[in-house]
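Missing here is one protein chain; the remaining ones are kept as they sit in the complex.
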Amino acid sequence: MADYVFQKEKIEELLGGMAKNYEVHAPLLNAGIVRFGKVEEGGPALAKLDDYSNSSVPPKELLFPQTETLFRYRLGTGGIEPKVPDAGAKVAVFGIRPCDAQAFAIVDKLFGWDYPDPYFQNRRKSTVLIGLACSSPCSTCFCTSLGGGPTNDEYLDVAMYDLGNEIYLKTVTEKGDELCKSISDLLEEASPSHLEACQNQSKEAASKIRRSIDTNGIPEKLPALYDNPFWEQFSDRCLGCGICTYLCPTCHCFDIQDEVEVFDGRRARMWDTCMFEEYTRHASGHNPRPTRKERTRNRVSHKYSYFPTNFGVIACVGCGRCIKYCPVNIDIIDILEKSIAVEVKEAG
Amino acid sequence: MSDEFEPTIIAFLCNWCSYAGADLAGTSRIHYPPNVKIIRVMCSGRVNPLFLMNALQQGADGVLISGCHPGDCHYLEGNYYSRRRFVLMHRLLEHIGVHPNRVHMSWVSASEGEKFKEVVSEVRDKVKEIGPMNQFGRRQINW
Partner (left out) sequence: MVDQGELRQKAKEVISREDVRRLIGWKRGTYGFEAAPAVIKDPSEADELVFDPTCVQNPASFVTLEEKPPLPRGVEPDLRKVGVFAKGCDSRALIQQMVEQAYERDHIVVIGIPCRGVIDHRKAEKLFGDVTPDLVEISGDKVVIEIGGEKREVAREDVLMAKCLRCRYPNPLISDVLVGGEVEKFADDDFSDVDEFEKKSPAEKWEFWEKEFSKCIRCYSCRNVCPMCYCPECVVTRLKPQWTRRSVDLSENTSYHIERSWHLAGRCIECMECERVCPMDIPIMTLNRKLTRDVKELFSYEPGTDVEASPLLTSYNPQDPEEYIM
């Protein structure tokens, strides 16, 4: 695999070069919010790399959009028109953080499980991830506790390090190699000093992570707390909104609805969240998770117990968004720490 | 057929006054613009501002709400509630940038066939002047 550098001020040029062969998505500054979107002329401006730690909405919305048409139909045409994305398309995601890339590897397991989901998988196949290592993580980040790290390149195709005036670029997979070759005229050779600088940055960034959680024993402990009043101390102040789940890079629940007009319509899927009351409400009106206590329990237990039981990996990457954006300070690290401390009486 | 823009106007008319007024206009052979699509409701107090939003989302270029004159409501006070509601709703829509001439309200009694014609003509002219509704219609976005 190869490594390169390019001048930071030439970032737009670089994206322009990429855009010749790829559909480029990057963090854009849209009315005060950093969010991934397609780089287009006349569209929102590129977010400055130094100005934000991570996008508000995780880039999961690129592979799993909040609202996605599954198929359309029109009266009289006979049959439906599926809208499955093309697996051969070339999409580049520029500036994704290592944690968000790790989340794709987790969600892959779910969307490739009993029923392979062509919508997600085709997009996943066509996407090249050009990651950007974190040099100044947030106070809510805890990626190092979940197998990741601010400069982890394991789940990326190309890893980038911001070295001030220059950006160091390292290809990790063949997909990434191919992309870098297509823009090689815009890149320069890297020197050993660059490598050294980025190794120093890795060490420094990891030391800046202020929060951590020891996940040992948590997947086994949480089911024992199923009926425990433990959850009430958090759910009592829960608003039941969708911030923590919508902004989670690994949350993947969706609802499917038909939108019908007079002569045509579509079936679409939209993000759903276990924090909403109607998520588990049955047609009869009965709700097996009647209060926010059960819903809070489900969110945490699904990430830290049910998902690891089914797929062998914790469905959390420690990006800290649910902590940072929660308006009532429901802090998943706090919940997990307290869950370990709770003593559970043995049945019988 | 001319290519000139003709607005679609959804009119919510109360059963007891305005709908009867429209009926009178019809039986008296008074010509009024055919742009108006009438939805009969029992009282102007029945009209939920959601109806208005939904009409604008589904392709209406203008909306008219019409009921009995104040004091004449079949249910005594329905139009008073409606009046408060739509004065505020009108201002709220204006605040997000919906042209104030898209939403209208009128009092038309059962004997005012002529007034119904005048109201509808005025609404049509005003909506026609501002052109088609192209702000938050359902079809044009991400279908």
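Letters A and B name the chains as they come in the text, with residue numbers starting at 1 for each one.
The criterion applied here is as follows: a residue touches a chain if its C-beta (ideal position, glycine included) is under 8 Å from a C-beta of that chain, and two chains touch if they have at least 3 such contacts.
None of these values were measured; they are calculated from a predicted model.
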Partners of the unshown chain among those that are drawn: A, B
Contact residue for the chain not shown (choose from A:Phe71, A:Phe276 or A:Phe311): A:Phe276
Touching residues (missing chain, whole complex) on chain B: 49-50, 53-54, 57, 70-71, 77, 80-81, 83-85, 87-100, 104-107, 119, 122, 135-138, 141-142
Chain A residues touching the omitted chain (full complex): 30-33, 35, 53, 56-57, 66-67, 138-140, 236-237, 239-243, 246-247, 255, 257, 259, 268, 270-271, 273, 276, 278, 290-292, 323, 325, 327-331, 333-334
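In the analysis below, only the chains that are shown with their structure count from here on.
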Chain A and chain B: spacing of chain centres that average the CA atoms, whole Å: 46
